[in-house]
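One chain of protein is taken out of this complex; the other chains stay put.
Moving on, here comes subunit A:
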Amino acid sequence: MSVAEDLDRWLADHWDPELGLREWRAVLVDSGWARPAWPGEWWGMGLPPADAAEAQRVLAEAEVVGPPSTVAVNLVAPTILQHGSDLLRSTFLRPALVGDHAWTQLFSEPGAGSDLAGVTTRAERRAELPGDTWIVNGHKVWNSGAQDADHGLLLARTDWDVPKHRGLTCLVVDMRAAGVHVRPLPQMNGYATFSEVVLTDVRVPAEHVLGEVGGGWAVVNAMLANERSLGAGAGTVPVPGNVAGRCRREAAEEAARAARHFSWYPQRYGRADLVAAARSADPLVRQQIARVVTLARIAAWSAGRARANLRLGRVAGAEGSLAKLMTSELARAAAVAHAQLAGPDVLLGDTLTAEILLSVPAVSIAGGTDEIQKNIVAERVLGLPKDPTSDAHVPFRDVRRNGPAEPSGAELSGAELSGAEPSGAGS
């Protein structure tokens, strides 16, 4: 029997749009049809990717409610499945898929943005504490959804005596634990859809280490790869069109609640659609409208070329890796057009134009700055030599980093050893 027939039969027996949202998701997740490509022992069925895609198609066509499209489901769950211990898998996978747990990433820091491997949030193992515990101190920033999160996936430095990529560890932090302080971070566009998170002597049980101690960089990269594969739409939650039945209605409400954080997201891409529909008699404004339309069309065509070449089994060309730079350029060009089209109304604050102008700067920063992106394109696509680095092969404690005026190298090491490091750490 084909996968589609299997699933159709199962849906006929189990799917009921009048079930409560959580109740239905529990049935779906426990059956394995929520993630059929996952292993059988972890809420999957071990199906090959093509069959899983077929199942996904059947569910979508029948407008069956699935797991929520969240950080927890799209980013954290696959990472836990890939790198987590059995304890972490059994504790966190099912609640994520059902929609019981919300998650946030605790990666970036005020002092570590593009250079994420330079984080200085400190996790120290205190085996003498009850239950073998890590103590975390640090400051995270740009954490989307941290206000509502139950758990955070944290990147922390656990070894200062090895080069920066090797001294990192991923830990699962209970966002309700003592010492976790979440503050909304107001943005230049007036929204506060991200937070900063200050961690002060936060206790994390040793079994909540995700991956290897010292192996945090691999875990984070796996997660960022998941994020990139979701593309530019990640973070937005599609609201189902069909809301017939209690289950779909509750799913739509859940999605709408999540989406309220992201109402400004379309604006950061510049709203080329509005520019294309605009009319102006001013020849200079018309030039800019034409530029925006041109970039919008080309961005879509280049993405299409990348997809088509992939389908033809060809080596990925340059066009796909340039998509992010193109998105930035388009957004900037569109912002210029909006300002020109608004005329004197650009002076007003409470307009869509204002929201666009104040949201576009995000697009060339979030998810890898344009400058980092250009380095990647130049090195990986064009094959230009890497920059010599001064920090990759020395112990992290000797690397120059951000922060308040620091004492000189020798004093710094001494201060850290005597002041911040607990006795016995690293021994």
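Descriptive notes on the structure:
One rule holds for everything that comes next: a residue touches a chain if its C-beta (ideal position, glycine included) is under 8 Å from a C-beta of that chain, and two chains touch if they have at least 3 such contacts; residues count from 1.
Just so it is clear, contacts and distances are computed from a predicted model.
Choosing from "tRNA uridine 5-carboxymethylaminomethyl modification enzyme MnmG", "CaiB/BaiF CoA-transferase family protein", "Acyl-CoA dehydrogenase family protein" or "sn-glycerol-3-phosphate transport system permease protein UgpE", the protein name stored in UniProt for the chain missing from the display reads "Acyl-CoA dehydrogenase family protein". Across A:Ser31, A:Asn221, A:Asn309 or A:Thr351, the single residue that touches the chain missing here is A:Asn309. Considering A:Val73, A:Ala123, A:Ala258 or A:Leu322, the position touching the chain not shown turns out to be A:Leu322 (whole complex). Contact with the chain that does not appear here is found for just one residue of A:Leu185, A:Leu224, A:Val243 or A:Val293, A:Val293. Residue-wise, the contact with the chain that is not shown comes from A:Val381, picked out of A:Ala53, A:Val243 or A:Val381. On the side of subunit A, touch with the chain left out of the figure occurs at residues 272-273, 276, 279, 283, 286-287, 289-291, 293-298, 300-302, 304-305, 307-309, 311-312, 314, 317-319, 322, 325-326, 329, 371, 373-375, 377-379, 381-388.
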